[in-house]
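This part shows subunit A:
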Amino acid sequence: MKKLLLASAVATGLGLSGQAAADRIALVISTLNNPFFVTLQEGAEAKAEALGHELIVLDSGNDAARELSNVEDALSRDIDALLLNPTDADAAASGVRSANARNVPVITLDRSASAGRVASHIASDNVAGGRLAGEFVAERLGGEGRVVQLEGVPGASATRDRGEGFVAALDDAEGLELAASQPANFNRSEGLNVMENLLQAHAELDAVFAQNDEMALGAQRALQANGREDLVLVGFDGTDAGIQAVEDGQLDATVAQQPGRIGELGVATADALLAGESVAASIPVPLKLIVRD
Partner candidate 1 sequence: MTLRGIEKGFSGVKVLEGVDLTLQAGRVLALAGENGAGKSTLMKVLSGVHQADAGELRLRGRPVRFATPRQAMDAGIAIIHQELNLVPGLSAGENVFLGREPRTRLGTVDWSRLYRRAGELLARLDQPLDPRTPVGELSIGQQQMVEIARALSLDAEIIVMDEPTDALTDIETEVLERVVAGLRDAGKSLVMITHRLPEIFRICDDVAVLRDGRLVHDGPTEALDEDRLIRHMVGRELAERYPYEPPLPGEVCLEVENLHAPGVHGLGFAARAGEVLGFGGLMGAGRTEMARALCGDVPARAGEVRLRGRAVRFASPGEALAAGLVYVPEDRKQAGLLLAHSVAENMSLAALTAFCGPLGVIRRGRERTAIDHYVDALQIKLNDVDQRIDTLSGGNQQKVSLAKALMTEPEIVILDEPTRGVDVGAKREIYLLINRLKRQGKCVLLISSEMPELLGLSDRIMVLAGGRITGEFSRADATQETIMTAAAHVEAATETATQ
Partner candidate 2 sequence: MTSLTLNKTATRLLIDNKAFLALALLVIVSALLSDNFLTVDNLLNVLRQSSINAIIAMGVTFVILTAGIDLSVGAVLALTGAFAGAMTASGLTPWLSVPGTVAAGAGLGAIAGAFVAYGRIQAFIVTLVAMTILRGAALVFTDGRPISIGATPAADLFWQLGGGYWLGVPIPIYLMFFVFLLCWGVLHHTRFGRHVYAVGGGEKVARLSGINVTRIKVSVYAISGACAALAGVVLTARLGSAQPTAGTGYELDAIAAVVIGGTSLMGGRGRIFGTLVGALVIGVLNNALNIMGVSSYFQMIAKGAVILLAVLLDSRSSSS
C-alpha cells in the first residue's frame, strides 16, 4: 500500500495521467516449458511495453502448489492486476480468492478458475475451433464419409469443447459419420497406438481429427506405416511441429490457437479495467485454420 501511495505521488509529481503511469501487472503462467505459453508470455510482454506497464512473469511449472505461492508472492509485491493462467481450474480457486481478498482484479487466461471472482476470462474459443476442424473435414470429403476422432485427456475442458464443436459440425453436414472417438490423452505415442487400433477396427475410414497436434503426429505415423496416407488428417493447436507437418504435407490442416493474442488481450483488458472501464466477462480469442498453401 505504501508503495502504491509512493508510486502515485511520483506519478502526480511528474504530472502524468493516473492510469497511464507504470501499473504493475503480474502474469502467473502455468508453464514456460511449452512453446504455446512462451508465445502467450511474449504477446503479453509486448503489449505491456506498448502501454507502459510493468509486467512481472512467474512460472508455476505445471504445479498447482507453486502457482498458489506465485500468486501470493505477486500479491505481496503490490500488484494492480493479476493475469492468471491456471494449471488447473479447481486448484486456481484459492489463488483467485487471495487476490479477491486484496481487491486485486483477476483475469484468467486460456484456462478458467472454478471459483472466486474473476473480472474476465480470455481464452481460445475451443468450440469454434472444433467446429472449424469439422467444417474443413466436411469440405475435403465433399460432405460424405467416415471419420474418427482422437480425444485428449478425458474430462479436460479442451477435450470437451473441441469435441463438442467438431461433432456439431459433423452433424450439420449430414453425410458424415463419426465411426469412433477414442482417448489418446494429448500424447504422441498414445496417438500412434490408438490410431493403429482404430485402423484394425475400421476398414473404411476417410478422415481423422486429433484434438491436438501431438496426437495428430502420432496418428500420422500409424497411417504412414499402414499405407493409409490418403486419409484427411487434421490437428489442433498449431504448434511449431504441427505447422511444419502441415507444410510438409503430413497433416492436412491444424487449427491454430493464437497464444500471442491471448497474452496481448490479457494486458489490454487489464489496462481497460485499471482505467475504470467495464470489460466483458468472457472474451473469446478467434482461432485460425492453417492449411498448406
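Selection criteria: all candidates are chains of the complex that A comes from, given by their letters.
In this text, a residue touches a chain if its C-beta (ideal position, glycine included) is under 8 Å from a C-beta of that chain, and two chains touch if they have at least 3 such contacts; residues count from 1.
In this text the structure is predicted, and so the values were computed from the model without any measurement.
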Numbered candidate touching subunit A, per complex, among 1 or 2: 2
Touching residues on subunit A, where the partner in the complex is candidate 2: 33-34, 151, 154-155, 180-183, 187-189, 192-194, 196-198, 200-202, 218, 221, 225, 241
